[in-house]
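Some chains have been omitted; the remaining ones sit where they do in the full complex.
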Amino acid sequence: MSEIILGGNQYGKAENRVVRIYRDTPRHEIHDINVSTCLRGDFTAAHLEGDQSDVLPTDTQKQTAYAYAKEKGLLSIEDYGLALARHFVGDVGPVVGARVEIDEYAWERAVVDGAGHDHTFIRKGQEVRTAAITVDDVGEYVVGGLKELVILKSTGSEFADFLEDPYTILEPTHDRVMATSLTAQWRFTTTDVDWEAVYAGVKTQLVKQFAVVQSLALQQTLYHMGRAVLETFPEITEVRLAAPNKHHFVYDLTPFGLENPNEVFNADDRPYGFIQATVLRDDSPPAGAAWDSYQGWLA
Amino acid sequence: MSEIILGGNQYGKAENRVVRIYRDTPRHEIHDINVSTCLRGDFTAAHLEGDQSDVLPTDTQKQTAYAYAKEKGLLSIEDYGLALARHFVGDVGPVVGARVEIDEYAWERAVVDGAGHDHTFIRKGQEVRTAAITVDDVGEYVVGGLKELVILKSTGSEFADFLEDPYTILEPTHDRVMATSLTAQWRFTTTDVDWEAVYAGVKTQLVKQFAVVQSLALQQTLYHMGRAVLETFPEITEVRLAAPNKHHFVYDLTPFGLENPNEVFNADDRPYGFIQATVLRDDSPPAGAAWDSYQGWLA
């Protein structure tokens, strides 16, 4: 007769909207994040008997996230996340592993009379920068990333010579619009990194490859984006890319006697292709818990 | 005994996602809009008896929106919207009034090796530009606008000396974060306008006033934003502004022995203050149907 047991579990406080202003001089700086923290360890008693004696409240995790924005500062999100994760594992007895996930929203200075203003900022838009930091009894893992980078090329993309079966009615094309809202995450092998410079450099590579590769498939584009990042940054060992294929359908204007040589498109919502690929070094160190996300299932 | 009658009514096709690529040279241009069209007139028979003989299908309105992106082009959204609205009123017998509402999403060239790429673009983020064009038997009305301009100042904002009643517990402050996601719409008195230049100029004024006014209340800031637009652009006669007060609460770090001199904030979601103000010239011509939005109620 089988027993019923507790499997993987984790808990924390999600989506703390911490804003940190640096105002030591009249020229202020702003850092604006959405941070989630979660703790892992043996919380069996809490689940089976409701015994909370090993459970640090999620409210405490929230307080810590805000307090650390002052105590440790909030400059590079990777450093801030490492400080939080190390604290939970190092200072809170029952905690074996901590996961900190951060979205960062960029702001730029408002331009007034041609110059950046001291204390007025406009939300920059474009992509959201992300970081996922895990500290546990095996090691420390930092995954940088971005999401919602909406990028489009109006030519230089093909899709042809694909596999056909009885349900295939798609016409091949050698010139189409390709657009996506890119998610990318990259795993570091060290924490001794110039986070700001690497972030900017990775984004530059991703954008460049999207632009310059003559795309025969979104898969190919993703692979080359990941490859370029690895070739440029030795401290990165693995890149994961996910890309919805945001279809732009050429609109049929023939009923109205109009030609439409790839000029007028319907940007469709659903369904959309969705492609994922990982590119990595063949000697990558073990990923440990680097990819165990907070809101995905923990095995 | 009262009769039951038909009152205000309108119908159309909402949210056509039209993308127009200009590709006459290798250096492409992209225009990306969400356009809604609606028609007004005497459609009593359609409502009372289901008689469609005076009803141009919403599908036809969609086809026209796509066709006009080719036939008339899609450069300034105000011109494109005017062309559509004039067509519906001028060419479709039963139509007395047409309303065209457009959101435009800005893209910027991807930077590759230091230069803007010919055919790769990144969605710019920041604000969405809007236009609302109405043509009817009274006249033509163009309302320019923007929305979702998220702007914040980290000092230079106060709120004090307000009215108090028994439910007032708010503490006055002379230094707070002020943030909003601005919506603004401005009514033109002519269609002979350099739409691109005026749009850029209005945005510059709105941002500048938000930055430079020492704010004693969000109301005051809005008024000065509207006033500056009117002072700069004689072709604009009325400005309407709506601004959620996106509260950034100073986080209480005293339990942890930490000072927090306006450095660490919680960016709260709900509730939020919400302020609206109209600023206009005292000799503004009648607004007619300029402000009768498609998805608001038609009186």
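Remarks
As written, the chains take the letters A and B, and residue 1 is the first residue of each chain.
By our rule, contacts are C-beta pairs under 8 Å (C-beta built on N, C-alpha and C of every residue); 3 or more make two chains touch, one makes a residue touch a chain.
On a predicted model such as this, the values are computed, not experimentally measured, just so you know.
Every protein chain here is a copy of the same sequence, 2 of them drawn, and the whole complex in this file adds up to 4 copies.
FYI, only the chains that are shown with their structure count from here on.
Separating the centre of subunit A from that of subunit B, both taken as means of CA atoms, is a distance of 31 Å.
Across the complex, subunit A meets subunit B through its residues 16-23, 28, 30, 32, 63, 66-67, 69-71, 107, 110-113, 117, 119-126, 149-156, 177, 204, 207-208, 210-212, 248, 251, 253, 255-256, 258-269.
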